[in-house]
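Excluded from the complex is one protein chain; the other protein chains are retained at their positions.
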Amino acid sequence: MTPDTLSALALSIRVALVATLLNAVVGIPLAYVLARRRFRGRGLVDLLVTLPLVLPPTVTGYYLIVLLGRRGWLGGPLYTLTGWSITFTWYAAVVAATVMALPLLVRTARAAIESVDRDLERAAFTLGRPEWRTAIEVTLPLARNGILAGLVLAFARALGEFGATLMLAGNIPGRTTTVPLAIYTAVQTGESGDALVLVAALTALSCVVLVAAGRLGARAT
Amino acid sequence: MKDGEGGERLEVSIVVSLPGFALDVAWTAGDGVAVLFGPSGAGKTLTLQCLAGLMRPAHGRIVVDGRVFFDSASGVDLPPQQRRVGYVFQGYALFPHLTVADNVAFGLRDRPRAARARRAAEVIERLGLGGLERRYPRELSGGQRQRVALGRALAIDPALLLLDEPLSALDAPTRRELRDELRALLTDVGTAAVVVTHDFTEAYRLADRIVVYRDGRVIQAAPRAELLWRPASEDVARIMGIRNIFHGTVLKATPDRIQLRWRGQMLEAVNSPTRAYLPPPGGPIAFFIRPEYVRLIRKDRGAPDPGHHMNLMSGTVVSQADFGTMWTLAIRLDEPGPPAQGEYDLEVEVPRLVHEILELDRDRHWQLSIHRGSIHVLPA
Partner (left out) sequence: MFRALVVVTIVLASGGAIAAQEMTLSVAISMKEATEELGRAFMQSRPGVTLRYNFGSSGELQKQIEAGAPVDVFISAAQRQMDELQQKGLIVLATRRNFSRNVLTVVKSADSTLDVSKPADLLDPRVRRIVIGNPRTVPVGQYSEECLRTLGLWERLQPKLVLAENVRQALDYVSRGEVDAGFVYTTDAAVRATRVKEAFRPGEDTYRPVVYPAAVVKDSRQPALARAFVELLVSADGRAVLTRLGFQPPP
């Protein structure tokens, strides 16, 4: 276990945790709105959220560069103003992981929310609760297991992100080399020992995560 | 100007358009329980949802105890949170992740904690749920869940109580028990209440007033007795499950009596209470005869007395069914020609005792009499 290996593991876990946290903050309200509200452009939002799931990671990576690169639509003005660009930083790894894992969370959470009996929400309305409080006190708690399963899946996905991360964040040991990238490099350079350690670590972590997701999904409220 | 003049507590007049279904109803109710009765899919639950504010009618007006809940003309549409409606959903919609106590107290959020606890305890006690406060809905029986749902709705001192098929999910003995309790409770509490059911016995037992729904419209709204004895049309009679509905030809119609011909018989019936139904002679007429009011004439008492026995007919019992406390007989009249209901003409109910006394197992041919008041005409 070299220092590089260790730093790749630490980085991967840190990136995946932050990405999952961001996904929770953005994704759960998004899932609720998609599940319960009708609004113009709902189909478009749904499509955009699902795209990273369906597009090859390199395509998503390309779009992220177009958006956030130093000459990107958002990245360009940012760079001009502050001289700072997100590419080749670990924040870029977080962004790539967040975007790629978001659809998993939103779809799972949305399904969980949709499966909550609407009569329960209606009952809450007649008993005086406004919609947002009903969501917090009734809908989300009852969808909790599905949402947690979605978060766990998103975490696993963020942990394993490679294609978009490589494109936006690059492969810089100690800074943006996550475990999947480190495995790639280790295999390229014939460092099978390192590769094995990393592969074992990632597999073990993913298994734990998936078992946890399965348990949560299976448990009825 | 005071709304609800004439003592009506509840005024409903709404139109709702959904893909494939249109609701257009108008009815009122005074004190007591109003029951919306009719087959599934007639729009009863939809009406409840409009009353609760969970569905918005295309246009119309809803007034409860003088408060305007909805009025499309003036743009009033109170959200459900502000209507103070106690809604008992079909399936009860109890919060599975909350205890009985928390369920009952759910609507009491705006009260101080002590008052909340007191009121919840009061309601729990009242509904016979004492001891179950800490249980969860999944641990309760069907009857207990129903009470919790009721308690939750009553706890908020609602302006209007809505109950959607409150008893249909229960087994027969529980249903009977709860039906009587519910009736007593509703009378006791005195809140304006609307109950939905597709079972006529239930409707009759719970209601002061029955509103009959069919295909998105109201086909009769009346106090329960009136509905029972004088359904406004053949349609209503069929929905109520009335048997022995027949079609005959008018011979003569007066405000008091209607003479008609049916299956070769000349029958005399009383006219409907409005006395306004005067169908032309020779025209068609629908009527029904209650199975339990057809009398089999005993053979050991001599010939039938015309002053006493009206609408005399004779026929043969072609089949019979044993229902324990009573028997249902299918009688085919001696008259030639096809019978009115397939293999037989009249359905007749006799109590078990009568069945035994008359030895109906052995003796099949009988003379029948029907009092004119037991032949109910159905205005078209």
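Letters A and B mark the chains as written, and numbering starts fresh at 1 in each.
The definition used in the following text is that a contact is a pair of C-beta atoms (placed from the backbone, for glycine too) under 8 Å apart; a residue touches a chain by one contact, two chains touch by 3 or more.
As the structure is a prediction and not an experimental result, all values here were calculated from the model.
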{"item": "Contacts of the hidden chain among displayed chains", "value": "A"}
{"item": "Contact partner of the left-out chain, one of A:I13, A:L53, A:L78 or A:V187", "value": "A:V187"}
{"item": "Residue in contact with the excluded chain [from A:P52, A:G69 or A:G146]", "value": "A:G69"}
{"item": "Residue of A:T5, A:T20, A:T60 or A:T87 touching the missing chain in the full complex", "value": "A:T87"}
{"item": "Contact set of chain A toward the excluded chain (per top definition)", "value": "65, 69-71, 83, 85, 87-88, 166, 170-173, 185, 187-190"}
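Just so it is clear, only the chains that are shown with their structure count from here on.
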{"item": "Whole-Å separation of chain centres (CA-atom averages), chain A against chain B", "value": "56"}
{"item": "For the chain B and chain A complex, residues of the former touching the latter", "value": "49, 52-54, 79-81, 83-87, 89, 91, 93, 95-97, 106-107, 109-110, 152-153, 156"}
{"item": "Sites on chain A touched by chain B in the complex", "value": "117, 119-120, 122-130, 138, 141-142, 221"}
